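Missing here: one protein chain of the complex. Every other protein chain is in place.
Moving on, here comes subunit A:
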């Protein structure tokens, strides 16, 4: 099968979260007959359980559609549905690299949001032709004309011929398809050149093993061919070659402009690094393409089994998850408080939450997660620079010269009413205002913020001060020196390693007080008084006490009450399983994470 280049269109669908990318994909698949009505379900491309449950896209998905256009020609459309959430922005970037154009979906009632901007600028950076689509026009609150103007104002692209549609009702779907065919460019490429294809994505499929998604630029791929991953230097024989329609369908070959997949005895997903160039082993292309920037985990936390006996199960679960998600990293960690576990790296807080949830759900593990932390650069007196992923590993301050922390540039969109509260939140978090502008009644604020202030309950606070109406996007800006100190939390005079954190000196006392108060609420009363202290080095900056239990005895206990008393004790025993013994003190698991969610500050 070989398709005339002029009859191919490759496009990504990009948007802010929930603006309807996956639903639009459904309609496009349905319209072009990729799935029968019986096979169709809502957001059919969101096939991970967690995606379906949360109604969000985590992984980009590619589908090939055959569309007979108004000009009478049949086109091959490769659609890439992308995630909207900032944590998965790298999924968007690799999809963009495989396409020539983008559909920018904007919710016609909500308008431009933080990820609308972030994603469209990425598309522009990739030299994409962009078709704006105003979705959800079925909603009574839809204001397509206002949003059209807003797109022009804020993004600065022509939206006069934006397509109006409702991915829900199916209105305007044909217009979207026509716009793709007529307004997006066809791919370029030469079938006679040596094979040059981009490794767009790779994942583990229980039936097929490692599946590699590719975009062919030059040359041709065929089953049986020996291909080389140029950066990895590894060679594989193509076993199976196919496209997703959206069901995996074998093809004879893939030529220039085409997007498809192959399998070939690749053992691990990490052997197939995204961004690598694939070429023919015997007739290689001269130069590899520039790959993708490697994604680096930015948020770390410790994950420990509640029951130490589950450690090996946790290890194997992590290995399995990583097969499918190379962006998450883990290495073994030991904590005095929590025993054996893993230090894990994530792309952001949602990513962290999702991995935790998958671990506990898909693998049935009871876990304790410690507070998220960022990567600090510790400059030692001897010139060495250490990447610190775990505050517990902080070297002795006398040996350090200075510390740097990651900063982000955050873009927040919000209704005018909440602007004051949001600015206050950013200021409190050591933010520096970069920009403030208005789009109608919506404000766009840009702040530089230290990431460590963001991983510490920033989203929760943002959500609560804006009643959920603010949208947020960020990128890492780089490292800056900060007056950071390690704060330890001592329970009954012993430091609990899993609770220590790096904080800015000016914020230490407040955070210390908050931590101590929270711990006082969470640690149950014992038979003795338990002091809780926050300390920087030897200096105590905050303290609280859990008072000793003074009266705890059932008033009446006769024959019939014995059974009741026993049930109570059984319940207490269950509760104890959710505690961690630390010295003489039992600390409930939730203390390790909840202590970092303060109610107000």
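In this text, contacts are C-beta pairs under 8 Å (C-beta built on N, C-alpha and C of every residue); 3 or more make two chains touch, one makes a residue touch a chain; residues count from 1.
Methods note: contacts and distances are computed from a predicted model.
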item	value
Protein name (UniProt record) of the chain left out of view, among "Lipid-transfer protein", "Heme chaperone HemW", "Carbon-monoxide dehydrogenase medium subunit" or "(2Fe-2S)-binding protein"	"Heme chaperone HemW"
Full-complex contact with the absent chain, from A:38, A:293, A:539 or A:556	A:556
Contacting the left-out chain in the complete assembly, out of A:41, A:237, A:505 or A:566	A:566
Contacts of subunit A with the absent chain, listed as residue ranges	527-528, 549-560, 562-563, 565-566, 568-569, 572-573, 576
